[in-house]
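So that we are looking at the same thing, I have put the structure below in C-alpha coordinates.
Only one protein chain is missing from this complex, and each of the others stays in its spot.
Labels for the chains are A and B, by order of writing; each one numbers its residues from 1.
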Amino acid sequence: MLHYVILVCLGIMSLATILNMVRLVIGPDMPDRVLALDTLYINAIALIILFGLYLDSDLFFEAALLIAVMGFVGTVAVSRYLLRGDIIE
Amino acid sequence: MMRPRAFLPHPWLSLFLLIVWQLIMNDLGAGTLIMGAVTAWLIPLMTNPFWPNPPTLHKPLVLFRFTCTVLLDIVTANIEVAKLILGPSRVLRPAFVEYPLELTNDFAISVLASTVSLTPGTVSSDISDDRKTLLIHGLDVADAQELIDNIKQRYENPLKEVFECSTT
Partner (left out) sequence: MNDTTWIEWLVAALILIGSVFALIGSIGLLKLPDFFMRLHGPTKATTLGVGALVIGSLIHFSTKGDGLSMHELLITIFLFITAPTSANLMAQAAMHLQLKRVKQTKGEPWQQ
(Lines give C-alpha, C1' and ligand atoms only; values in the text may rest on other atoms or scores of the structure.)
Protein backbone atom coordinates (compact mmCIF):
# COMPACT_ATOMS: atom_id res chain seq x y z
CA MET A 1 0.00 0.00 0.00
CA LEU A 2 2.76 2.42 1.00
CA HIS A 3 4.39 1.74 -2.34
CA TYR A 4 1.46 3.24 -4.28
CA VAL A 5 1.14 6.20 -1.92
CA ILE A 6 4.83 7.01 -2.47
CA LEU A 7 4.30 6.85 -6.24
CA VAL A 8 1.34 9.24 -5.98
CA CYS A 9 3.40 11.60 -3.79
CA LEU A 10 6.26 11.51 -6.31
CA GLY A 11 3.72 12.57 -8.93
CA ILE A 12 2.45 15.43 -6.77
CA MET A 13 5.97 16.66 -6.06
CA SER A 14 6.88 16.50 -9.75
CA LEU A 15 3.85 18.66 -10.51
CA ALA A 16 5.01 21.13 -7.84
CA THR A 17 8.47 21.19 -9.42
CA ILE A 18 6.96 21.90 -12.85
CA LEU A 19 4.97 24.82 -11.38
CA ASN A 20 8.22 26.18 -9.92
CA MET A 21 9.92 25.89 -13.29
CA VAL A 22 7.09 27.90 -14.89
CA ARG A 23 7.58 30.68 -12.33
CA LEU A 24 11.34 30.48 -12.88
CA VAL A 25 10.86 31.07 -16.61
CA ILE A 26 8.11 33.72 -16.57
CA GLY A 27 9.06 35.47 -13.29
CA PRO A 28 8.98 39.14 -14.22
CA ASP A 29 11.78 40.25 -11.89
CA MET A 30 14.99 38.90 -10.43
CA PRO A 31 13.67 38.26 -6.87
CA ASP A 32 10.85 36.16 -8.34
CA ARG A 33 13.39 33.91 -9.97
CA VAL A 34 15.44 33.66 -6.78
CA LEU A 35 12.28 32.72 -4.89
CA ALA A 36 11.43 30.12 -7.52
CA LEU A 37 14.92 28.61 -7.19
CA ASP A 38 14.57 28.62 -3.40
CA THR A 39 11.29 26.71 -3.61
CA LEU A 40 12.78 24.45 -6.24
CA TYR A 41 15.56 23.25 -3.97
CA ILE A 42 13.16 22.64 -1.08
CA ASN A 43 11.01 20.57 -3.42
CA ALA A 44 14.13 18.72 -4.58
CA ILE A 45 14.79 17.78 -0.94
CA ALA A 46 11.23 16.44 -0.69
CA LEU A 47 11.71 14.46 -3.92
CA ILE A 48 14.96 12.94 -2.66
CA ILE A 49 13.41 11.93 0.66
CA LEU A 50 10.51 10.33 -1.20
CA PHE A 51 12.91 8.51 -3.49
CA GLY A 52 14.80 7.23 -0.45
CA LEU A 53 11.52 5.91 0.95
CA TYR A 54 10.72 4.33 -2.41
CA LEU A 55 14.03 2.46 -2.54
CA ASP A 56 13.84 1.81 1.22
CA SER A 57 17.36 3.19 1.62
CA ASP A 58 18.78 5.48 4.28
CA LEU A 59 21.62 6.68 2.07
CA PHE A 60 19.81 9.60 0.49
CA PHE A 61 19.71 11.56 3.74
CA GLU A 62 23.18 13.01 3.17
CA ALA A 63 22.26 14.21 -0.30
CA ALA A 64 19.13 15.92 1.04
CA LEU A 65 21.05 17.62 3.85
CA LEU A 66 23.75 18.82 1.45
CA ILE A 67 21.15 20.28 -0.92
CA ALA A 68 19.54 22.07 2.03
CA VAL A 69 22.85 23.64 3.09
CA MET A 70 24.01 24.56 -0.43
CA GLY A 71 20.61 25.90 -1.44
CA PHE A 72 20.48 28.19 1.56
CA VAL A 73 23.97 29.51 0.87
CA GLY A 74 23.04 30.10 -2.77
CA THR A 75 19.85 31.97 -1.92
CA VAL A 76 21.64 34.18 0.59
CA ALA A 77 24.47 34.92 -1.84
CA VAL A 78 22.15 35.92 -4.71
CA SER A 79 19.92 38.00 -2.42
CA ARG A 80 22.98 39.81 -1.06
CA TYR A 81 24.09 40.46 -4.60
CA LEU A 82 20.72 41.95 -5.53
CA LEU A 83 20.67 43.99 -2.35
CA ARG A 84 24.17 45.47 -2.41
CA GLY A 85 25.66 44.62 -5.79
CA ASP A 86 28.34 42.73 -3.92
CA ILE A 87 28.42 39.47 -1.96
CA ILE A 88 31.22 40.05 0.52
CA GLU A 89 31.84 43.62 1.53
CA MET B 1 40.05 28.56 39.12
CA MET B 2 38.53 29.88 35.90
CA ARG B 3 35.20 31.60 35.97
CA PRO B 4 32.50 29.32 34.51
CA ARG B 5 31.73 31.93 31.85
CA ALA B 6 35.30 31.81 30.52
CA PHE B 7 35.47 28.05 30.62
CA LEU B 8 32.12 27.40 28.93
CA PRO B 9 31.05 30.66 27.26
CA HIS B 10 27.75 29.49 25.77
CA PRO B 11 26.33 26.49 27.63
CA TRP B 12 23.10 26.40 25.60
CA LEU B 13 24.95 26.63 22.29
CA SER B 14 27.16 23.75 23.47
CA LEU B 15 24.12 21.64 24.32
CA PHE B 16 22.58 22.41 20.92
CA LEU B 17 25.83 21.49 19.12
CA LEU B 18 26.02 18.21 21.06
CA ILE B 19 22.44 17.31 20.08
CA VAL B 20 23.11 18.16 16.42
CA TRP B 21 26.31 16.07 16.51
CA GLN B 22 24.43 13.08 17.93
CA LEU B 23 21.76 13.49 15.25
CA ILE B 24 24.35 13.58 12.46
CA MET B 25 26.22 10.52 13.76
CA ASN B 26 22.96 8.67 14.49
CA ASP B 27 24.73 6.54 17.07
CA LEU B 28 24.93 6.54 20.85
CA GLY B 29 28.37 4.96 21.40
CA ALA B 30 30.83 6.28 23.99
CA GLY B 31 33.30 7.36 21.28
CA THR B 32 30.88 9.59 19.41
CA LEU B 33 29.60 11.02 22.68
CA ILE B 34 33.10 12.02 23.84
CA MET B 35 34.02 13.45 20.41
CA GLY B 36 30.74 15.37 20.40
CA ALA B 37 31.35 16.74 23.89
CA VAL B 38 34.86 17.93 22.91
CA THR B 39 33.51 19.57 19.74
CA ALA B 40 30.63 21.18 21.60
CA TRP B 41 33.10 22.60 24.10
CA LEU B 42 35.73 23.80 21.59
CA ILE B 43 33.54 25.44 18.94
CA PRO B 44 31.86 28.00 21.26
CA LEU B 45 35.26 28.70 22.83
CA MET B 46 36.82 29.43 19.44
CA THR B 47 33.89 31.41 18.04
CA ASN B 48 33.47 33.45 21.22
CA PRO B 49 34.68 36.73 19.60
CA PHE B 50 31.85 36.55 17.06
CA TRP B 51 29.19 36.70 19.78
CA PRO B 52 29.64 40.15 21.29
CA ASN B 53 26.58 40.17 23.56
CA PRO B 54 25.28 36.66 24.07
CA PRO B 55 21.68 36.30 25.18
CA THR B 56 21.08 35.08 28.68
CA LEU B 57 18.44 32.45 29.11
CA HIS B 58 16.43 33.17 32.22
CA LYS B 59 13.56 30.74 32.09
CA PRO B 60 14.16 27.59 30.05
CA LEU B 61 10.70 26.26 30.94
CA VAL B 62 8.99 29.29 29.42
CA LEU B 63 11.12 28.80 26.30
CA PHE B 64 9.98 25.20 26.10
CA ARG B 65 6.32 26.22 26.38
CA PHE B 66 6.92 28.95 23.79
CA THR B 67 8.40 26.38 21.38
CA CYS B 68 5.35 24.15 21.78
CA THR B 69 2.94 27.06 21.10
CA VAL B 70 4.95 28.06 18.04
CA LEU B 71 4.96 24.52 16.63
CA LEU B 72 1.19 24.26 17.06
CA ASP B 73 0.72 27.72 15.55
CA ILE B 74 2.86 26.76 12.54
CA VAL B 75 0.47 23.90 11.76
CA THR B 76 -2.73 25.94 12.18
CA ALA B 77 -1.27 28.96 10.35
CA ASN B 78 -0.28 26.75 7.45
CA ILE B 79 -3.78 25.41 7.06
CA GLU B 80 -5.04 29.00 7.02
CA VAL B 81 -2.45 30.10 4.47
CA ALA B 82 -3.28 27.07 2.32
CA LYS B 83 -6.95 28.13 2.33
CA LEU B 84 -6.01 31.70 1.43
CA ILE B 85 -3.80 30.51 -1.44
CA LEU B 86 -6.42 28.19 -2.88
CA GLY B 87 -9.20 30.76 -2.55
CA PRO B 88 -9.63 33.66 -4.97
CA SER B 89 -6.71 36.08 -4.73
CA ARG B 90 -8.85 39.16 -5.46
CA VAL B 91 -10.31 39.25 -1.95
CA LEU B 92 -6.94 39.13 -0.18
CA ARG B 93 -5.95 42.22 1.76
CA PRO B 94 -2.13 42.35 1.77
CA ALA B 95 -0.57 45.03 3.94
CA PHE B 96 2.74 46.29 5.26
CA VAL B 97 2.57 46.71 9.03
CA GLU B 98 5.15 48.48 11.15
CA TYR B 99 5.59 46.58 14.37
CA PRO B 100 7.09 48.48 17.33
CA LEU B 101 9.67 46.26 19.02
CA GLU B 102 10.13 46.10 22.76
CA LEU B 103 12.93 43.53 22.71
CA THR B 104 16.45 44.92 22.69
CA ASN B 105 18.68 41.85 22.43
CA ASP B 106 19.70 41.06 18.85
CA PHE B 107 19.27 37.33 19.25
CA ALA B 108 15.82 37.72 20.78
CA ILE B 109 14.79 40.01 17.91
CA SER B 110 15.94 37.49 15.32
CA VAL B 111 14.03 34.72 17.11
CA LEU B 112 10.91 36.91 17.06
CA ALA B 113 11.39 37.75 13.37
CA SER B 114 11.75 34.06 12.48
CA THR B 115 8.66 33.19 14.48
CA VAL B 116 6.68 35.92 12.75
CA SER B 117 7.84 34.62 9.37
CA LEU B 118 6.88 31.04 10.15
CA THR B 119 3.50 31.73 11.74
CA PRO B 120 0.25 33.44 10.88
CA GLY B 121 0.22 34.69 7.29
CA THR B 122 3.01 37.19 7.90
CA VAL B 123 6.61 37.56 6.75
CA SER B 124 9.02 39.86 8.51
CA SER B 125 10.67 41.89 5.77
CA ASP B 126 12.99 44.42 7.32
CA ILE B 127 14.22 45.99 10.52
CA SER B 128 14.84 49.69 10.98
CA ASP B 129 18.40 50.88 11.54
CA ASP B 130 17.78 51.75 15.18
CA ARG B 131 16.31 48.29 15.81
CA LYS B 132 13.03 49.61 17.13
CA THR B 133 10.63 48.75 14.32
CA LEU B 134 10.04 45.57 12.38
CA LEU B 135 8.41 45.77 8.95
CA ILE B 136 5.95 42.92 8.49
CA HIS B 137 4.11 41.96 5.32
CA GLY B 138 0.79 40.24 5.91
CA LEU B 139 -1.02 38.19 3.30
CA ASP B 140 -4.52 38.97 4.55
CA VAL B 141 -4.72 41.67 7.22
CA ALA B 142 -8.16 42.76 8.39
CA ASP B 143 -6.94 45.04 11.16
CA ALA B 144 -3.30 46.04 11.61
CA GLN B 145 -3.64 46.93 15.29
CA GLU B 146 -5.17 43.55 16.05
CA LEU B 147 -2.26 41.81 14.32
CA ILE B 148 0.24 43.83 16.34
CA ASP B 149 -1.53 43.06 19.62
CA ASN B 150 -1.75 39.40 18.74
CA ILE B 151 1.98 39.10 17.99
CA LYS B 152 2.81 41.13 21.08
CA GLN B 153 0.98 38.99 23.59
CA ARG B 154 1.51 35.65 21.88
CA TYR B 155 5.18 35.80 20.96
CA GLU B 156 6.96 38.89 22.20
CA ASN B 157 5.93 38.74 25.86
CA PRO B 158 7.15 35.15 26.41
CA LEU B 159 10.39 35.99 24.60
CA LYS B 160 10.86 39.06 26.79
CA GLU B 161 10.39 36.87 29.82
CA VAL B 162 12.91 34.33 28.53
CA PHE B 163 15.73 36.55 27.32
CA GLU B 164 15.55 39.74 29.30
CA CYS B 165 15.49 40.41 33.01
CA SER B 166 12.09 41.53 34.23
CA THR B 167 13.60 43.46 37.13
CA THR B 168 12.99 46.85 35.57
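As a convention for this text, contacts are C-beta pairs under 8 Å (C-beta built on N, C-alpha and C of every residue); 3 or more make two chains touch, one makes a residue touch a chain.
On a predicted model such as this, the values are computed, not experimentally measured, just so you know.
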| said: Using the touch definition from the header, name the shown chains in contact with the chain that isn't displayed. | reply: A, B
| query | In terms of residues, what is the contact footprint of the unshown chain on chain B? | reply | 20, 23-26, 74-75, 77-78, 81-82, 85-86, 89, 92-98, 113-114, 116-118, 121, 123-126, 128-129, 135, 137, 139, 141, 144
| query | Hey, which chain A residues sit against the chain that's not shown? | reply | 1-2, 5-6, 8-9, 12-13, 15-17, 19-20, 22-23, 29-32, 34-36, 38-39, 42-43, 45-46, 49-50, 52-53, 56, 58, 61, 64-65, 68-69, 72, 75-76, 79-80, 82-83
